[in-house]
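Below you'll find the structure I mean.
Note that one protein chain of the assembly has been removed; the remaining protein chains are unaltered in position.
Should a chain be cited, it is by its letter among A, B and C, assigned in written order, with residues numbered from 1 in that chain.
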Amino acid sequence: MPHSRRQFLTSGSSITLLTLMAASGLLGPEAAAAQWNKGAFESKNMEDLVRTLGGTAPQRSDDIVFVGPEIAENGAVVPVEVASRLPGTDSIALLIEKNPNLLAANFAIPAGTLPEIQTRVKMAETCNVYALVRAQGKFYYTAKEIKVTVGGCGG
Amino acid sequence: MANPMRIRARADGDIVQVRVLISHVMETGLRKDAQGELVPAHYIQLIDVTYDGRIVLSAEWGPAVSRNPYLAFKFRGGAPGGKVRVTWTDNLGETQSYEASVE
Amino acid sequence: MSKACRHLVRWACVAFTSGLMVSAAAQDDHAVREIQRYRQMLQEANPAELSELRGEDLWRSLRGRNHVSLERCDLGLGPGRLEGAYSRLPRYFADTGKVQDAESRLVTCMMTIQGMTLEEATRDWHSPNSDMEALVTYVAGLSKGYAIDVPLSHPEEARMVAAGEELFFRRSGPLDFGCSSCHSMPGRRIRLQELPNFLDSGSARGAMTQWPAYRVSQGAVWTMERRLIDCIRQMRWPQPEYLSDVVIALEMYLQRQANGGVMQAPGMKR
Partner (left out) sequence: MRVILRVLGCLAAPSLACAGLACADDDVIQRSELMLRRSFSSATPEQWSTRLGQDSTQALCSQYRNRPQQQVGAQIAADARSSMRYPESGQLLGDWRQGARLASIGAGGQIGTIEPDRPDTPRGGNCYACHALAATEVAAGTLGPSLTHYGRRQGTSSESVRSVYQRIYNAQAFTPCSVMPRFGHNGWLTPNEIADIVAYLLDPASPVNK
């Protein structure tokens, strides 16, 4: 574990977000809070979401590669990978059809970063998971059904 | 060390692979505790990753990102010794930032 | 999305009915294979690493009334010697006159070295992110690569393993359950979770070398005591005391059955 000690914690209750953000050249706290797109997380379907994100009519695309298990042993942790082959991809969002909030996460991909994301999400029940990609101002998506199984002794 | 973070950044030629594990409860606000009380929502909303000060990834998260979140991605233009910094802010206004060197 | 959705639902139905045409066994294999793929995807990163970091920090922190670290704690190989220590526990400790596992021994150290009360040392032991979870994960992680080698040289150690074996087969309660109900036959599952068969050393090794383990259903690392006490709850028995002999005896029997297995903990489980 030697290199773990080289990971320095530089924030804490005594250091304000502002100091931190200023120190790392990021935005101030008010701007940061405003950055979180509440409307997007409250969207109930993909069309609404895309509209909130400033687009229209998402199209299905085979140039988005979605990797996930067909069956998740536990809905609390479902590993997903999305890679886009669409030129000019600058955002990748993960949508979970039957969750209380459709939008799970939205990643902004700056130039120089590969349009590939791996993360883990919660799924309330078996449903479709969508990867929604913005490329050159247009929205594209792909979907995969992931089954969430009942497990363990208690069912 | 209430909320440790584990950052692994490894250079392969020009491309740096970043893998991040963050300690966070990511409470949805919909879960009930043993006494039947709702556990208040507490989840990371914003996360930024910089390489030597330049943003290489930023994201908005909702409560559906798993507890103790994992994130992996790749960017171009990094080299061993460069500094990858991960900063998050949650819905209660808490924030943390950790830094690691590219291997 | 609704139109796309209906389309997808139709696809799903086609997939589903064609699934029914294959034999039940093939479908079963498919489910098991997909679960394995799910687990493989999770192997990329185990959040237990975060507990190890926190545990290391706790190990070195000056805590308790005596304001000292745990660095002089003896887990069986001498004060402060942690590499491989977990793989040789539980064992008999002359200073306490008891067979102890990692958890009960850490509590002894917290009380005798750091001056904590039992209550302080075991506070929130079963909650996610507890100090005990972190310390045990850190300690167990330092046995990675070491073969399990539970000692039987002291008569108390032999008695403890024998009692553990007896308890393993003991059935009671409204569902007639005992550990042996689920863990004494090869190749069985509860739902889709494979059950270790502790009467087989290979299967026992496969299980015990992974604990303590991060449980994705819990969002926390569970120690072996936590695991056993929860099995006992699910058997509909009452709750045994934390750090009690029944729990340590069962743990020691299981660990003994897994002798020779190379520790890989912290693992990752459902």
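Operating definition for what follows: contacts are C-beta pairs under 8 Å (C-beta built on N, C-alpha and C of every residue); 3 or more make two chains touch, one makes a residue touch a chain.
Owing to the predicted nature of the structure, the values given are computational and were not obtained by experimental measurement.
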item	value
Selected from C:Ala121, C:Ile229, C:Leu254 or C:Met268 as touching the chain missing from the view	C:Ile229
Candidates C:Arg37, C:Lys98, C:His126 or C:His154 - the one touching the absent chain	C:His126
Contact residue for the chain not shown (choose from C:Leu192, C:Ala207 or C:Val221)	C:Leu192
Chain C residues touching the omitted chain (full complex)	20, 24, 27-28, 31, 126, 159, 162-163, 165-167, 169-178, 180-182, 184-185, 187-192, 195, 229-230, 233-234, 236-241, 244-247, 249
Interface with the undisplayed chain - residues on chain A	71, 147, 149-155
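The working rule: only the chains that are shown with their structure count from here on.
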item	value
Distance between chain centroids, defined by C-alpha means - chain B, chain C (Å)	27
Chain A and chain C: spacing of chain centres that average the CA atoms, whole Å	32
Residue numbers of chain C (touch at least two other chains)	44, 53, 216, 219
Two or more partner chains touched - positions in chain A	4, 76-79, 118, 120
Complex contacts: residues of chain B adjacent to chain C	1, 4-6, 19, 21-23, 25, 66-68, 70, 72
Chain C residues touching chain A - in the complex, by the definition given at the top	1-2, 4-5, 8, 12, 31, 34-35, 37-39, 41-42, 44, 52-53, 56, 141, 182, 190-193, 216-217, 219, 231, 234, 270
Chain B-facing residues of chain A, complex	3-4, 6-12, 17, 20-21, 24-26, 29, 32-33, 35-37, 40-41, 76-79, 96, 99-101, 103-110, 112-114, 116-123
